[in-house]
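Structure in structure tokens, see below.
Only a single protein chain was left out; the remaining protein chains are all shown in position.
As written, the chains take the letters A and B, and residue 1 is the first residue of each chain.
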Amino acid sequence: MEITVTVNGTERTADVEPRLLLAHLLREVFGLTGTHIGCDTTNCGACVVLVDGTPVKSCTMFGVQADGRSVTTVEGLMSDGQLHPIQAAFKEEHGLQCGFCTPGMMLTAAALLDQNPSPTDDEVRWAISGSICRCTGYMNIVKAVQAAGRAAMAEQDEPADKPAAAS
Amino acid sequence: MATDATEIRGLGHRVKRKEDDRFIRGKGTYVDDIKLPGMLHMAILRSPLAHAKINSIDTSRAAALPGVVAVVTGELLAEYNLAWMPTLSYDTQAVLATDKVRFQGQEVAAVVAEDPYTAKDALELIDVDYEPLEAIVSPQRALEADAPVIRDDKEGQTGNAIYHWEAGDKEATDKAFGEADVVVSLDTFYPRCHPAPLETCGCVADVNPATGQATIYMTSQAPHAHRTVFALVAGLPEENIRIVSPDIGGGFGNKVPIYPGYVAATAASLVLGRPVKWIEDRSENLISTGFARDFHMHGELALKRDGTMLGLRTHLLSDNGAFFADAQPSKFKAGLFHIVTGSYDLPAAHVAADGAYTNKAPGGVAYRCSFRVTEASYLIERLVQNAAYELGLDPAELRLKNFIKSDQFPYSSPTGFVYDSGDYHAAMNLALEKIGYDDLRKEQAEARAQGKLYGVGLASFTEVVGAGPHKDYDILGLKMFDSAELRIHPTGKAILKIGVQTQGQGHETTFAQIVAEELGIQPEDVLVQHGDTDNTPYGLGTYASRSTPTGGAATAMVSRKVREKARKIAAHLLEVSEEDVEFAHGSFSVKGAPDRAKTIGEVAFAAYTNFPDGMEPGLEDVHYYDPPNMTYPFGTYVVAVEVDPETGQWTVRRMVAVDDCGVRINPMIVEGQIHGGLTEGFGIAAMQLITFDEGGNCIGSNFIDYLIPTAWETPRFETHETVTPSPHHPIGAKGVGESATVGSPAAYVNAVIDALSHLGIRNIDMPLTKGKVWEAIQAAGGTSKEAGS
Partner (left out) sequence: MLPARFEYHRPETLEEALALLDQYAEDAKVLAGGMSFIPLMKLRFASPGHLVDINRIPELSGISESGGRLIVKAVTRDNDIAGSDLIRARYPAMATAAPLIADPIVRNMGTIGGSLAHADPAGDWGSVMLALGAGVVARSSGGERVIAIDDLFMSTFTTTLQANEILTEIRIPSPPSRSGGTYLKLERKVGDFATVGVAVALHLDNGHVGRAGIALTSVGPRNIQAREAEASLAGAEPTAPAFAEAARLAAQAAQPVSDLRGSAEYKRNVVEVFTRRGLARALELAQA
């Protein structure tokens, strides 16, 4: 079946079997391997991408379901060569160790911050409770999300000609 | 962040991680990200039964499916002598089953196809005729005289016993028990759980048919050791094998064993002349790869009435699964369990250990256990807690009374360890202070009066890591040294190649910091390479917290060798004698004339452009480090919980962790390791379980039933430190990766037991599910004497 998906702002077409999971469409057909697969029961969240801005577990969606829609993967977080505040914050706050859960975590966090730019500790933990991290114990992930929220708000308050947040 | 521009960011600095740049961009290269031209995909057919004879395997329908290139069975592998392979514990393990299947999930056949979906389709077309046998799901049953022999493939095997092992002095211990006022006894089961790194295991095996060279991209925590084993197993010349561990999405010991999938994929690539990728599903990972724990433990602690510990005796029965595949130093059949005397000055101790085969997946030594130190630490800390109740002493006081004192180091333990350094009192006192221990006890008393269940749990652990000295430590004969190779480029930057293998621990940053400390080259100017056996010096890899103790030591030593040569070059440039040159902060200066100096950068350039007559050009060296001793990180954890008597739900109100890992290379990374370990300890204490029903069916072989805590369940941690350097380590560091997983389960469990101790409850085996806690309360008669159940 032929499908067209806007991935990170670019229209991509492919001819795929309906049973091809969205995660495999992204990884194998479109070559974007930043989206990871960590389980087979929709529990771990390593595969989270944004579909029309909403976090979705791409291992539990067929690629054909994304036909005509827009998908954002971790590769699409940067803009104009600048890191998204969430990416910068994850590095700054040591919010990652092995990096495998990180793309899904960051996209979930980015979607949270769009709705709630200054979440409490509890609100962050609730929002990321669909994802598993084995390495960090979540403490620094929470810090990173809150720091990203603050940085994004500060950027909005600053005049346009100031340098963007540190990468 | 404002820092002094000339400050060398070596030891003690919270340097941001260099490896993060690729991970935050989604540009890591994990094994499943690797695509090679012509690559095929392999899927494994696994046994649905725990114990059964194989009467026949018919692969014809699968082989006929369009897109399937080959179907491999044990019979086929046997022609290449690859149907069985050695384990890391001198046993053998089936690659693909031939005569029998011996655990549910065991590898039976492998399909190689053009794409992974077709490979999975073909699995359903393989017909296997099984004849079920009795499934043995307990080591106790396994050791009964009439139990069927699981390993009837081994000549002369008449039962299911694997080993009997002892440590310590039985006679002295019996004598000590004879003098005891009180003996506290505990039977406890440390259940089977699984490291479950978020990335499953897998490989891309690429055997070049023209050159015979095999490149195997592999989720490996020990690429060099794996290469040597591959050479022995596959009969391929070792120089023709290149193992590459790219980025690894977590290891925790799960990626130390060699799995049948790696061997089958390599064999397939060899035969088919094309690269073969095998990536296991999560269910496969949980049902068949190296699990952890599964120790049935009995402990007895002998004490005087005033709380003085006299002796410890322990017996453990280990459930090793169908093949003895523990990844541990070969001399120690139960790993380093004999560290079980822990932080206490016990005059006498004895350990007896028995291992048994069962119809379950092989393994046992994994999951941040430091070679079974987790199990040992759990047993002693639970015993000590119960001893406190028995004697009517405060659990903190009882520990403080018996801790090895700081002036007793180096300390020879009754089971043969020589602890390098420690200050257990300082760590405990700091932990008690930070959590406000006295206030918690007051609060507990008040809460009890109102029928509320508050508990405070302690655990003080001493770990033994850094395997290890050549005299006692080897895996399959390979001694457990490690290595570092350092070259300084003409422009003053450096490349460091190491034999250890990070899976998220931050070596690309921390090892660069060691070089920075020794040579004054900033960490961002030191490229750290690891994982490629063609490009790195031989090392035994990363597990059991050994990287900093061995690889970090090698890095410091090689840096010093390079520095010594650099000093000679500096003397030549400064036209003074070597003795007149001193080094500090990346600069070689003349004693007494500090403004006559050359930077390490200038010296590096000179190593290629202006070296003294008779000197070998260049500036590089390699060091292989054989540690003189293990290192002994330690700490005290304190957990405060509340238990809801109506549902058995328990909540961590506060958790304070004091860790001492000696010199801390990067405190930010140390804290991250602690957070991760405390979370794993929590998961193990609260919810993680792999179990089996009577038929040998594995329950907990997916993430629905194998419960990993999310951010919502996971407690918040307060971390603190003391610093007691290791006297024998070049930079005084001890390693920390596993401390929190080792030490924390007992802290959580002790907290819940403490909340229920006034009801007479002394043990609940992990995981402490809500149901089990509730049932324990009911069995004890409820929370008030008048309440009916």
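The working rule: contacts are C-beta pairs under 8 Å (C-beta built on N, C-alpha and C of every residue); 3 or more make two chains touch, one makes a residue touch a chain.
Predicted, not measured: the structure shown is a model, and the values here were computed from it.
In the full assembly, the chain not pictured is in contact with A, B, by the touch criterion defined above. Among B:E155, B:D407, B:E579 or B:E646, only B:E646 touches the chain left out of the display. When the whole complex is considered, the residue among A:D40, A:E75 or A:E92 that touches the unshown chain is A:D40.
Only one of A:T35, A:Q87 or A:S131 touches the chain withheld from this view, namely A:S131.
The omitted chain makes contact with just one of the residues B:E114, B:E443, B:D626 or B:D705: B:D705. Among B:P116, B:G618 or B:P725, the one in contact with the hidden chain is B:P116. Those residues of chain B that touch the chain absent from the view are 116-117, 120-121, 124, 281, 283, 646-649, 687, 689, 691, 699-700, 704-705, 707-710, 712-713, 769-771, 774-775.
Where chain A meets the omitted chain, the residues involved are 1, 17-19, 21, 40-43, 45, 48, 54-57, 59-62, 64-65, 67, 108, 126-131.
Quick note on the criterion: only the chains that are shown with their structure count from here on.
Centre-to-centre spacing of chain A and chain B amounts to 30 Å, using the average Cα coordinate of each chain. Within the complex, the chain A residues that touch chain B are 17, 19-20, 27, 32-41, 43-44, 46, 73-75, 77-78, 83, 87-88, 90-92, 94, 96-103, 106, 121, 124-126, 128-142.
Per the touch definition, chain B reaches chain A in the complex via residues 16-17, 19-30, 32-33, 117, 196-200, 247-250, 252, 281-283, 503-506, 668-669, 671-672, 674-680, 702-704, 708, 710-712, 714, 716-717.
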